[in-house]
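Every protein chain except one is present and positioned as in the full complex.
Per-chain numbering from 1; labels A, B and C assigned in written order.
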Amino acid sequence: MAHADPHDHGHHSHGPDHVPHVTPLPIYLKTFATLVVLTVITVGASYINLGTSVNLALALIIATTKACVVAAFFMHLASDHKFHTAVFASSIVFLGIFVAFTMFDTSARGQFDAQKKNRPAQMTDPFAKATAAPSAAPAAAAAPAGATKAGAKP
Amino acid sequence: MSQGATTKTPTATTAQPAGTAAPQEAQYTIQPDEGYWLPRQNGAYSEQFDWAWSFYIWVCVIFFVIVIGPMTYFAFKYKRKSETEKTSPIDHHLQLEIVWTAIPTALLMYMFWVGFKLYADTQIAPNDAMTVQVTGAMYNWKFQYPDGTVTQELELPKDRPVKLVLSSVDTIHSFFVPEFRLKADVVPNLYTTMWFHPTKETDTAVQCAEYCGNGHSTMYSRVLVMPSGDAGAEGTFENWLANGGEKSSLSPLALGTKKYGQLCKSCHTLDGSKSVGPSFKGLFGKTESLADGSTVTVDENYIKESIVNPGAKIVQGYQNQMPSMAYLKDKDIEGIITFIKEQK
Amino acid sequence: MSRAATADAVYDESGGKNYINAEKGVVSWLTTVDHKRIGLMYLVSTLTMFMIAGIFALILRIELMKAGEDFLTPAMYNQAFTLHGAMMVFLFIIPAIPGGLGNFILPIMIGAKDVAFPKLNLLSLYLYWTGSIFTASSIVSTGLDTGWTFYVPYSTTVSQTSVIAVTFGAFILGFSSILTGLNFIVTIHKLRAPGVTWYRLPLMLWAIYATSIVQILATPVLAITLLLLILERAFQVGIFDPKLGGDPVLYQHFFWFYSHPAVYIMILPGMGIISDIIAVHSHRRIFGYKAIAFSSVAIALVGFLVWGHHMFTSGQSELASTIFSFITFFVAVPSGVKVFNWTSTMWGGSIAWSTPMLYAMSFLFLFTIGGLTGLPLAMVGLDLHLHDTYFVVAHFHYVMMGGAVIAFIGGLHHWWPKMTGRMYHETPAKIACALIFVGFNMTFFTQFFLGTRGMPRRYHTYLDQFQPLHAFSTFGSWVLGAGLFLVLFTFIHSLLKGERAPKNPWGGKSLEWETSSPPPTENFHRTPVVTHGPYDFATTGK
Partner (left out) sequence: MMSASTEAHEKGSPDFVVAHHFDSADTQFDAGRLGIWLFLVTEVLFFGGLFCAFFIYRNWYFDSFVEAHHHLDKQMGALNTVFLITSSLTMALAVRAAQRTKRSETVNMLFVTFLLAGCFLVVKYFEYTHKIHDGLLPGAMFSAQGFATQHAGVFFAIYFVMTGIHGLHVVIGMGLILWILIRAHRGDFSSRYYAPVEGVGLYWHLVDLIWIYLFPLLYLVG
């Protein structure tokens, strides 16, 4: 915030001078050690199969811990203005909104109509299977879910 | 049909002047209503739609009056009379602020509910709906019925629910039938669906509502709703479907002329000028040099091959752009050959 | 009030020196770091783009007067509407108010000598120019026919036009926008003069602040989207290309995550201008200061949650459509609050029928229609019919042109004396305002009818049944065009023959009216000390 110290053609500062906040060396070294240890853990964990979602969650938790450590100590958020933390956090919040809301679409397609979940096996002839076997088409149309299984999605 | 609407059938950029030797100009109309706003309604939930619309219009009018009425009144009443006039010191009023936040919020929630209910009804097709597969391409529509019949226009039975499954082979299109109050984008590598339940016989236009290139504004098709009934009776949808999408049997030339208008016209001219593909004028019997250096005489077999497998022999100077029309019946191909023979 | 307020003479204290004549020569302008000069250059550049894009619009309307092909081929028509949209959005509305008026007025309003990073500010301008050159270069090369939304796969695999040049231009313009927003946020946080508390900021600045938040948070997503689009077109990487397994609808999510908030980049500063104009020209304390201020921020933030309402028919999931529809209605609440507060501000005021005030009232009229016609587009069931029709075209022109542009022109009139030191002639300015109002409504209200009757947008030709309405709309566009040209002539006349402007022609109370017109390079001869709010007009009460 601006201080009540107006100086008309302010050149050489005679206002409050800047005094840095110097972080002690051990904190940097401990931060670094934490990062190295966490890297080893995350690489090690990737060799153990815990199920894909557990592996993903673990990797993300470790990455987030590392990121927090970097932000707090290397980037001085721990000792800096709280506002800077808020600014940085806002980017994460809005990124979260972006990913989450997009996922509402991409992972919920076909909720009410199984056909929408599928993708054409071949873009240039999306209804190819039905054409190949016209006699089966009415049945396929009645039960579209299985008819055009594109194999595109798990 | 109240008024004849004339537009060009789908043409590419290099459109020939409207109305040249084209066999028959397609005519499309959106059936109008007596009101100012929407076209005629047709379908099970169009009524619900029109109710929602009227509700919205009245909310709109009331709010407009609430805002603009006082503004106009104040502008005259408090018009400045002298430069030194003093003004009201009131700069906030909490109760008022709460009222004009809360009431609109409640009303808006109700509007959401109205829109959502309508949406829910339009999204879930009944199980007994007839499924028609719709393929959008630049710049035409193709409809495939459960029995394998393929047409360029959508003909439907009255009073039966219909579900459309849509996909595109090139870019995004959008299938828009104003009379049904419906629209669904036609997206490549994706299936979208829509359903409706026509309650009136009609002849109305399908328009493409998602910009798709130079032919976008002429990417029309037609929705014809016909009476539903016995397959033996003339003029019913079932009879039409049994005849392979024809009202009655046509002569080969008439059929070929019709197919030309539906399928070939956008790329093949009749006046000898070069378009996306070679002109049909004097084509039959001609010897064409191919892109690979060989030559071929245009005869029945070559035309048939070019329709079924267009990429096999490309005439020099043209791109391999034509989609395969292997779905055409022999009768149709025969008709097109007859038509080309006629173009001397 | 600062001591400077006592002096009446136009060129007091500075001996005739102001920011315009402080230095001479083209180089002094191109190398300046003075926010006022940069703002002025932004204004001239964006208005030039407005004129080019506006001429495209007139051409479009003439083509649409009759069904069929009149004098534009479909290919030319598609390029004309694309360039009209792309230039209006990226080269005019987004940069014009923050870059032009905002740059000029923001530091003066908080009593600062300049923005926080003056060199960065100049860089923004240069980036704007560079991006403009890339974008406008397409006019003379192969054009652009994708629509301003660059939807895939049309833009990546079908279009034969210079998509890469334009998207790269828009990419660069994004950086310009980001840097401007960043600069403004830091300036408002760090450079307020003594006594300028947050609640003593003119509402214009709250709006600019909210805009800047959107610029910072949304624009980077546009940058990555356009980068991916360029890579897709150049190397077919397959992230959006359906042939390679990509999802075209995902592109729309990416695009609208920026472009919906971008709508608020366009309209929020306009709302800020209107708040200031109404208060100053009514000599009236603004009604509901905090409500207006916070509703700006609320619109900016809620605006991030609603982009999917552009995609109700796109094939996105029903769940997403429902959620987006629901949240969209919450944007209407703060917008409504603003409108009610503006009207209430006029109550008990002393309303001057000056040109800016007429524009402000036009804004209220048009923006209310624009806002209300947004509601059926948010009602997901109704949108299935209205989406991608002329109803949408009319709606967003009511908001963008009837809202943002009308506010911008009103703001130009409002701060014109401050920027140029000259008054304009009121009579032609008022006639121009009336022409714009009438022409605008003729052009665009007609299109609501077209849309509901089923006329899709981006059509080069149409069914004959739409012809009468289209013709009427075209006549309206001529009236509108005449009004806009009259504005231009009013301004040129003012520059050449206008009277010298006093420092406070409207009797405003915010800081910019306390310095001379035009202001000196350092804005204030002494750093002002502020002891009252920006709208503390003389009242009848206590």
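One rule holds for everything that comes next: a contact is a pair of C-beta atoms (placed from the backbone, for glycine too) under 8 Å apart; a residue touches a chain by one contact, two chains touch by 3 or more.
No experiment lies behind these values; they were computed from the predicted model shown.
Q: Thinking of the complex as a whole, which visible chains are touched by the chain that is not shown?
A: A, C
Q: In the whole complex, not just what's shown, which of C:Met65, C:Ile139, C:Ile164 or C:Leu244 touches the removed chain?
A: Result: among the candidates, C:Leu244 touches the missing chain.
Q: Check each of C:Ile185, C:Met271, C:Ala293 or C:Leu511 against the chain that is not shown and name the one that touches it.
A: With C:Ile185, C:Met271, C:Ala293 or C:Leu511 as choices, the missing chain is touched by C:Ile185.
Q: May I ask you to list the residues on chain C that touch the chain which is not drawn?
A: Counting over the whole complex, chain C touches the hidden chain at residues 107, 112-120, 178, 181-183, 185-186, 189-191, 216-221, 223-225, 227-228, 231-232, 235-239, 241, 244-247, 250, 254, 522, 527.
Q: Across the whole complex, list the residues on chain A that are touched by the chain not included here.
A: Touch set of chain A with respect to the missing chain: 2-3, 5-7, 9-13, 15-23, 25, 28-29, 31-32, 35-36, 39, 42-43, 45-46, 52, 55-56, 59-60, 62-63, 66-67, 70-71, 73-75, 80-81, 83-84, 87-88, 90-92, 94-95, 98-99, 102-103, 106-107, 151-154.
To be clear about the criterion, only the chains that are shown with their structure count from here on.
Q: Hey, how far is the Cα centre of chain B from the one of chain C, in Å?
A: Centre-to-centre distance between chain B and chain C: 35 Å.
Q: Could you tell me the distance, in whole angstrom, between the mean C-alpha positions of chain A and chain C?
A: Chain centroid spacing, chain A to chain C, equals 32 Å.
Q: Taking each chain's centre as the mean position of its Cα atoms, how many Å separate chain A from chain B?
A: From the centre of chain A to the centre of chain B is 40 Å.
Q: Among all residues of chain A, which ones touch two or more of the remaining chains?
A: 112, 116, 123
Q: Quick check on chain B: which residues sit in contact with 2+ other chains?
A: 123, 188-190, 192
Q: Give every residue of chain A touching chain B within the complex, in rising order.
A: Against chain B, the touching part of chain A is residues 112-113, 115-116, 118-120, 123-127, 130-131, 134, 137-138, 141-142, 144, 148.
Q: Quick check on the complex: what are the chain C residues that touch chain A?
A: Going by the criterion above, the answer is residues 189-194, 217, 221, 242-243, 245, 247, 249-250, 253, 257, 304-305, 307-308, 311, 315-320, 323-324, 525-527, 529.
Q: For the complex, which residues does chain C have touching chain B?
A: 67-69, 73-75, 78, 145-147, 151, 153-154, 157-159, 242-243, 245-249, 282-291, 313-315, 318, 321-322, 325-326, 329-330, 332-333, 336-337, 339-341, 343-344, 346-353, 361, 364-365, 368-369, 372-373, 375-376, 378-385, 387-389, 449, 452-454, 456-465, 507, 535, 537-542
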